[in-house]
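Some chains have been omitted; the remaining ones sit where they do in the full complex.
Going by the order they are written in, the chains are A, B, C and D; count residues from 1 in each one.
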Amino acid sequence: MSTPLPAEALVGIPGGTLITKTPEEGRALAMLIARHTIHQIQPDLDILKAGRPGYSADPAMLTAASQVVAIEFQTIAAANNYWR
Amino acid sequence: MSTPLPAEALVGIPGGTLITKTPEEGRALAMLIARHTIHQIQPDLDILKAGRPGYSADPAMLTAASQVVAIEFQTIAAANNYWR
Amino acid sequence: MSTPLPAEALVGIPGGTLITKTPEEGRALAMLIARHTIHQIQPDLDILKAGRPGYSADPAMLTAASQVVAIEFQTIAAANNYWR
Amino acid sequence: MSTPLPAEALVGIPGGTLITKTPEEGRALAMLIARHTIHQIQPDLDILKAGRPGYSADPAMLTAASQVVAIEFQTIAAANNYWR
């Protein structure tokens, strides 16, 4: 038995574009894209929830996750010409 | 004994191009390229299947996999001039 | 029970821009963005504080954290045309 | 006693150029460059072969290897102006 994630949690690029109005929105998009990638690889909410407590209290995991967000943000920032 | 993957799972760049119509398709391509690289290194489906349950329930592994997708996506997004 | 971080610690891009006057300010922003990403994933101050002593005395963790800062700085430096 | 790899397995950039006709060939080159780097660091075939079974059945190792290929491919794709 498993609890599938809703369809909107499985979209690769929420909103369908890398262009955002502000750096803050671009950062939020980077975080969202990183999360949705995890959803696409593991779409069972129960398994994701089971891993969450250990994951989010482990500094090594938090650092690894923040690195993925940093890489996604590089792409989004370049797409937006750094909101210059 | 081993179960070889079908030939199409071993293609490096499915579709033969980095150009896609939308960011969503570009993201799907990034995921596919990342998967096919794994297939090229380990083309035995039985071994891949055996590793899947542990892999996809382990937050560290999911994070590592999502980082590879993020890197592949950087390349695809640049190729498409960020779909601006 | 948990101690939530203050709202300003949860901003993705403090100051709302990637543009800074000097490389030194850009570096400080990279460090801040990296920290705030951690905050966004784990907004409970108690859990963050509990992990801090082990984290900040472990060379592997310090190295991993410094890599995230290096990646964020790449983005900020490019945004500022390297302060040339 | 050791079994040295043949000279052609130790070339850093097989073919001597980053330019390829197609993305598929570029991807194959990325994989080859990644492998040859391993060969250059460890040129004893016996040691490489001994590590192979454990390596290629370990999802963490496969993911790490695919990340190296992704990074090499970034370089090759840029060199080829993304085969646009």
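Everything below uses one rule, namely that a contact is a pair of C-beta atoms (placed from the backbone, for glycine too) under 8 Å apart; a residue touches a chain by one contact, two chains touch by 3 or more.
This one's a predicted model, so the numbers in the text were calculated from it and none came from an experiment.
Here 4 copies are displayed; the structure file describes the full homo-oligomeric complex as 6 copies.
Going forward, only the chains that are shown with their structure count from here on.
Comparing the CA-atom centres of all chains against that of chain C, the greatest distance is found for D.
Chain A and chain B, compared by their mean Cα positions, are separated by 17 Å. Annotation for chain C: no residues touch two or more other chains.
In this structure, the chains touch in the following pairs: A-B, A-C, B-D. Contact residues of chain A toward chain C in the complex are 22-24, 26-28, 31, 56-60, 62-67, 69-71, 73-74, 77-78, 82-84. Within the complex, the chain A residues that touch chain B are 11-13, 16-19, 33-34, 37-38, 40-42, 47, 50-52, 54-55, 60-61, 64-65, 67-68, 71-72, 74-75, 78-79.
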